[in-house]
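One chain of protein is taken out of this complex; the other chains stay put.
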Amino acid sequence: MKQKIGFMGLGIMGIPMVANLLKAGYPVMVYNRSPEKADPLVKQGAGLASSPQALAKAADVVIAMVTGPEALNDLLWGPEGAGGAFNHSKVFINMSSVAPSYTRQLAQELTPSGVIFIDAPVSGTKKPAEDGTLLILAGGPQAKVKELEPLLLAMGKKVIYCGAAGQGSMMKMFINLLLGIMMEGFAEVLNFGRIGGLSLEAMLDTVYSGPLNCAMFQMKAPNLENKTYPTAFPLKHMTKDAKFVVDTAFEMGAPVPVGQVLVHLYRTGVAQGWGDEDVSAIARVLEYFSPKA
Amino acid sequence: MKQKIGFMGLGIMGIPMVANLLKAGYPVMVYNRSPEKADPLVKQGAGLASSPQALAKAADVVIAMVTGPEALNDLLWGPEGAGGAFNHSKVFINMSSVAPSYTRQLAQELTPSGVIFIDAPVSGTKKPAEDGTLLILAGGPQAKVKELEPLLLAMGKKVIYCGAAGQGSMMKMFINLLLGIMMEGFAEVLNFGRIGGLSLEAMLDTVYSGPLNCAMFQMKAPNLENKTYPTAFPLKHMTKDAKFVVDTAFEMGAPVPVGQVLVHLYRTGVAQGWGDEDVSAIARVLEYFSPKA
Amino acid sequence: MKQKIGFMGLGIMGIPMVANLLKAGYPVMVYNRSPEKADPLVKQGAGLASSPQALAKAADVVIAMVTGPEALNDLLWGPEGAGGAFNHSKVFINMSSVAPSYTRQLAQELTPSGVIFIDAPVSGTKKPAEDGTLLILAGGPQAKVKELEPLLLAMGKKVIYCGAAGQGSMMKMFINLLLGIMMEGFAEVLNFGRIGGLSLEAMLDTVYSGPLNCAMFQMKAPNLENKTYPTAFPLKHMTKDAKFVVDTAFEMGAPVPVGQVLVHLYRTGVAQGWGDEDVSAIARVLEYFSPKA
Partner (left out) sequence: MKQKIGFMGLGIMGIPMVANLLKAGYPVMVYNRSPEKADPLVKQGAGLASSPQALAKAADVVIAMVTGPEALNDLLWGPEGAGGAFNHSKVFINMSSVAPSYTRQLAQELTPSGVIFIDAPVSGTKKPAEDGTLLILAGGPQAKVKELEPLLLAMGKKVIYCGAAGQGSMMKMFINLLLGIMMEGFAEVLNFGRIGGLSLEAMLDTVYSGPLNCAMFQMKAPNLENKTYPTAFPLKHMTKDAKFVVDTAFEMGAPVPVGQVLVHLYRTGVAQGWGDEDVSAIARVLEYFSPKA
């Protein structure tokens, strides 16, 4: 018997994730502040809840995929919030990207209700969400994560167990810091080579032919080539995530010398008005710093 | 008819490169300051020259693979230097890693002799040199590079044409800057995650399962895991290369905000006495900056 | 008729500030979590309140000088908190160092009570507090700040009007960022010169003889000379302040490229266990990064 799912948050990520749950045969009820977003999913068989609390009452497993702490707090603790219907027989999975410190605080707030709390942010954006190939970074009780794996694998290709609740978010930051470094690094070296007179073609050929080659470079190279940055992962979100990482690192005393520089670089991109472009628009920042041709 | 090769510099790279030339059927004469290094190659059929000039006289194509500008200048312009035997019927290929500015100056110094000058540094270290899978980054007259491709492919898997002489070195710096950034980035995020309580296993699993995965990470991960850094590419060479890049960027006005930080980080590793360890020992620098457990 | 003062927080700064208020003839009542700290002040004529609220009831002007937001929140909104006794006939002056964002939020929380809120952090540490030569950076209604000037000048040598409530804190961060940069800069150049073979004496002579000379360098030079760092302003507080600045700059999009590097450097000092030493112990961080002699 498949669990009844309640899904809150129907953005770029949420809609395809629900679609994949439905395809996998899960009964899903959805809630979104703007209910019209649910229309296509309702056509595919989803139910529509009138409030987060109604959704949580009807569901075995409540999943949230929203833009950040504020939205999540509203859904959980606002009027008719889901939190009011939580109890020890239910599971709450937060798949939204938030700081580990927020997740640990959330875990404490949820404790009195008895709900089983899993934090399971994802690595991957729109396309993997549609293809069901997200990487799911799960924190919480290990046995429970194991038990929920079939459900999670309806949305992703792999579940990585990261430790207690909060460690999923920590892993998300870990991988996003690496993304931020590699994306900036790619843009930095291509800009350096360009100024030094190398052709983009030869530079990419060199990268692709050696041990530094990775799928991300191949995905982003066309943006850098065309100097257009259609948004898969917005620069402003990378900026926010980089700030999360650097703040967390500061608390722990972990040195992130490159991360610290990145915050400044990505933030400059936002300040120049490119926050809604793709993260690969960091190339614009490097060009902005360069001598004008 | 295969060209007669004269090869100067029998270090970690030079020895297997000559061995591969011999295997491919090229007649090779070698020169090295310490001639005993040539013994195994002589057994495989190489001739041994008494001086760089003797070598250059006997060869159609002279190849140099030495540690830097000083060694190269000695071989070319020192007593009985190869430069004295250069003429327009000969080709000189410098495969040593040097700065683009040095290469451009070298090109000028070679002009009066009429020798055809190719700069062709390689990407790849000991293992690819042995396997003949180096990536060869060639600068010089394009038709000549094309013509020499069979010879170059005896030592490598691919030749990338980079532009005029000097641009091979520029491409080498381009790719080494990316290597330096990715190596440090990998070490930085793993150290961050470790302090944040993530297991190395889960972190590597996360990297390997996503679009940031690359062969270099897989090669270097065991070093970071075992905290031993057997040298494939020495930290001190990465440091020197990073300085080349940053100096070249300064001349051109290219921003290398992360490259600039890297110089400091790698240099700190050298200052602490880890210069002869592998470049992956940058992990020791990050640990050195971290709170003691 | 002098205002009746209620003073909360009897630390390194608070004690001499109260002593100066008493000397200037103000009636002062004090409150401190550990009441024994009040003993010397009681001998000098101060009254001792049993709770923050009792203190606030008795006073015209309530002053807080505590270590940060947590302590301040406790005193204001904890059990028997001062906030409960605030009304439109009273003035509340926060002289503790806090972030501008916190101050603006505090201003909002205080609004319903009608209390007149002044934020007035100080520049200067123990010695200026004792000598009554603090620099007072005041934010709030300008006429009210003017009116309170005689009271503030009992503790300091000068009042600088900075704008609305919150701008005192902003100015504090402004000047502390400059302090952090100059202190690190002084240590960085002296360490550079030392490694380059210059004598400390000649370096100081050069600084003191030119337009970069400032009182702070003269105060801190003996610490650097003796390699002992008796605490006037703790390294950990500088670290916290630098983080405030960088966070505020991030929110606003202000570039603080050097500030950002400083956070890392000062934080490294704290991670190495030197947080309770004077800010001038940043010299230890630079030595820590240097080659061992």
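By written order: A, B and C. Residues from 1 in each chain.
Please note the rule applied: contacts are C-beta pairs under 8 Å (C-beta built on N, C-alpha and C of every residue); 3 or more make two chains touch, one makes a residue touch a chain.
Here the structure is a predicted model, which means the values were calculated and not measured.
Trainee: Give the residue, chosen from C:A129, C:V245 or C:V279, that touches the chain omitted from the document.
Mentor: Of these options, the touching residue for the absent chain is C:V245.
Trainee: Out of C:S50, C:N87, C:T111 or C:N213, which touches the unshown chain?
Mentor: C:N213
Trainee: May I ask you to list the residues on chain A that touch the chain which is not drawn?
Mentor: 268, 271-272, 289-292
Trainee: In the whole complex, what residues of chain B lie against the chain that is missing from view?
Mentor: 243, 247, 250, 253, 255-257, 260-261, 263-264, 267-268, 270-271
Trainee: In the full complex, which residues of chain C touch the absent chain?
Mentor: Residues in contact with the chain left out: 100, 123-124, 135, 137, 157-158, 160-163, 167, 170-171, 173-175, 177-179, 181-182, 184-186, 188-189, 191-193, 195-199, 202-203, 205-207, 209-216, 219, 245, 248-249, 252-259, 261-262, 264-265, 286, 289-291.
Convention: only the chains that are shown with their structure count from here on.
Trainee: Where centres are the averaged C-alpha coordinates, which chain has the largest centre distance to chain B?
Mentor: Centroid comparison gives C as the farthest chain from chain B.
Trainee: I'd like to verify one number: the distance from the centre of chain A to the centre of chain B, where each centre is the average of its C-alpha atoms, in whole angstrom.
Mentor: Here the centre of chain B sits 39 Å away from the centre of chain A.
Trainee: Could you pull out the residues of chain A that touch at least 2 other chains?
Mentor: 253, 255-257, 261, 264
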